[in-house]
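The complex is shown incomplete by one protein chain, all other protein chains being positioned as in the whole.
For reference, chains read A and B in written order, and residue numbers begin at 1 within each chain.
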Amino acid sequence: MKTMLNSALKSAVVALSLLCLPVVAHAQDALESITKAGVLKVAVPQDFPPFGSVGPDMKPRGYDIDMAELIAKGLGVKTELVPVTSANRIPYLTTGKVDLVISSLGKNPDREKVIDFSLPYAPFYNGVFGPEGLSISGPEQLAGKVVGVTRGSIEDLELTKVAPATADVKRYEDNNGTISAFLSGQVELVATGNVVAAAILEKNPPKKPLLKFLIKNSPNYVGINKGETALTEKVNAIITAARADGSLDAISKTWLGAPLPASF
Amino acid sequence: MVEFAFSDIVWNLLLALRWTALLSVVAFIGGGAVGLLVLLARLSSRRWLRRLTRGYIEVFQGTPLLMQLFLTFFGLSLVGLDVPAWLAAGLALTLFTSAFLAEIWRGCVEAVPRGQWEASSSLALTYLEQMRWVILPQALRLAVAPTIGFSVQVVKGTAVTSIIGFVELTKAGTMITNATFQPFLVYGLVALFYFLLCFPLSLCAKSLERKFHAAR
């Protein structure tokens, strides 16, 4: 019994000290191991339409999923889609459980310290939406208003930048929380994507989300582990090619209902 | 958006229910086995062993299961152990369940009258023999009802495994609501399915409790 405990203690100490060391999780170059395995593991959203949500078969579909397929095709490998949430998408990447995160990631300086970003692959049409009769035409008019947004999303990052300090921003776990909060009257306004607002309008709810103003158009990026230069370059090359040959435009038309903006 | 028929919603929730059930069973069996070991250590006459298990129980009862799962799954990867999600979920749920079961069972063991210990030690039984032949059989009778009662908590606790990628009942509900924007219908069904899974367990615990009360 005593020796058992001793060895248990020892392994605990070893485990703890390992935690404190910089751990070498991916000794191999990521691009090399992807090609070797023939599989590209991609973290995709499943609670964030139109970028990723599920169909009746519970399989993810959306802009980000098509993007994953496009990059895998460019690499000549198959995809393995890993559905993630905003809470766990980065740990999936940093612990090497996936090779790429294509999950409507926005960029900020803090985030860039942790992972690398590709070239932008999708435009993001974000706006602040509210019911008829509420007259709001710019961020400064959000003062004193209650605005719902999905936590960690691009619209959250952008809204936080432009909203005045007196705006009461409520951050929900996923789109569903944000939308439910709007429809149930918990918030007066929501910041979300055009397509999401359109989808709600289609259901003809008693409370209609109408566009009040557009938030800065900030694009989505593919997330890649730090230092994987070869993979980043390859992904960038695939994105550039897809922009040139129109395949990215096609994805945009399918899921966002509009071609890529000229400035993109 | 995508069109889900009512039958699609029910069917997909039922498919996800399998994970909820499977994870519950794994947690309960694993947690029961480990819990028994923890119980023995917790009741040991060695002080350091009691302290160690107290710390173990404190940690697993005192932190959210969500964090335990997260740190197990992703933390093990950081130290170079790439465990699959089912193993991490099974491990974390087992540890969590064992801490609670060990505490529940300790209460039951302590309810066994002191004289039983004294009598059995006067028969020169070792600690493990005392446990095996005298104390546990009596404690077991007291333990059945609260143990089954706790299984309801385990069933509901499996919901947080979605943080490491399991699409169990709650997660499936969230995913479907995000595609259909019908939270009331979907979460109503989710609640109903949990109830159908848990209520029989609760009833069973109750009737056993009554039975043992009557026997006493």
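As a working rule, a contact is a pair of C-beta atoms (placed from the backbone, for glycine too) under 8 Å apart; a residue touches a chain by one contact, two chains touch by 3 or more.
To be clear about the criterion, contacts and distances are computed from a predicted model.
Participant: Not counting the visible chains, the remaining one has a UniProt entry; which protein name from "TonB-dependent receptor", "M42 family metallopeptidase", "Cytochrome bc1 complex cytochrome b subunit" or "Polar amino acid transport system permease protein" does it give?
Facilitator: Matching "TonB-dependent receptor", "M42 family metallopeptidase", "Cytochrome bc1 complex cytochrome b subunit" or "Polar amino acid transport system permease protein" to the record, the invisible chain is "Polar amino acid transport system permease protein".
Participant: Looking at the whole complex, which of A:Q46, A:T79, A:T95 or A:S218 touches the chain that is not displayed?
Facilitator: Of the listed residues, the one touching the omitted chain is A:T95.
Participant: Which one touches the absent chain: A:A87, A:I136, A:A198 or A:A250?
Facilitator: Per the contact definition at the top, the residue touching the missing chain is A:A87.
Participant: One chain isn't shown here. Among B:L36, B:L49, B:L66 or B:V112, which residue touches it?
Facilitator: The missing chain is touched by B:L66.
Participant: If I consider the whole complex, including the chain that's not displayed, which of A:P45, A:P60 or A:G177 touches that chain?
Facilitator: Per the contact definition at the top, the residue touching the missing chain is A:G177.
Participant: Quick one: say which of B:F6, B:W48, B:W133 or B:F195 touches the chain that got left out.
Facilitator: B:F195
Participant: In the complete complex, the non-displayed chain touches which residues of subunit B?
Facilitator: 58-59, 61-68, 70-71, 74-75, 78, 103, 107, 152-153, 156, 159, 170, 183-184, 187, 190-191, 194-195, 198-199, 202, 213
Participant: Using the touch rule from the top, list residues of subunit A that touch the missing partner.
Facilitator: Given the touch definition above, subunit A has residues 20, 22-26, 30, 86-88, 90-91, 94-95, 108, 110-111, 113-115, 148, 151-152, 156-157, 170-173, 177, 180-181, 184-186, 225-228 touching the missing chain.
Keep in mind that, in the parts below, only the chains that are shown with their structure count from here on.
Participant: When the C-alpha atoms of subunit A and subunit B are each averaged to a single point, how far apart are the two points in Å?
Facilitator: So the centroids are 34 Å from each other.
Participant: In the complex formed with subunit A, which residues of subunit B make contact?
Facilitator: 1-5, 8, 12, 15, 49, 52, 70, 74-75, 77-80, 82, 162-165, 167, 172, 174-179, 181, 183
Participant: Using the touch rule from the top, collect the residues of subunit A that touch subunit B in their complex.
Facilitator: Touching subunit B from subunit A are residues 5, 15, 18-19, 23-25, 46-49, 53-56, 58, 61, 82-85, 87-88, 91-92, 95-97, 174-176, 179-180, 199-200, 202-203.
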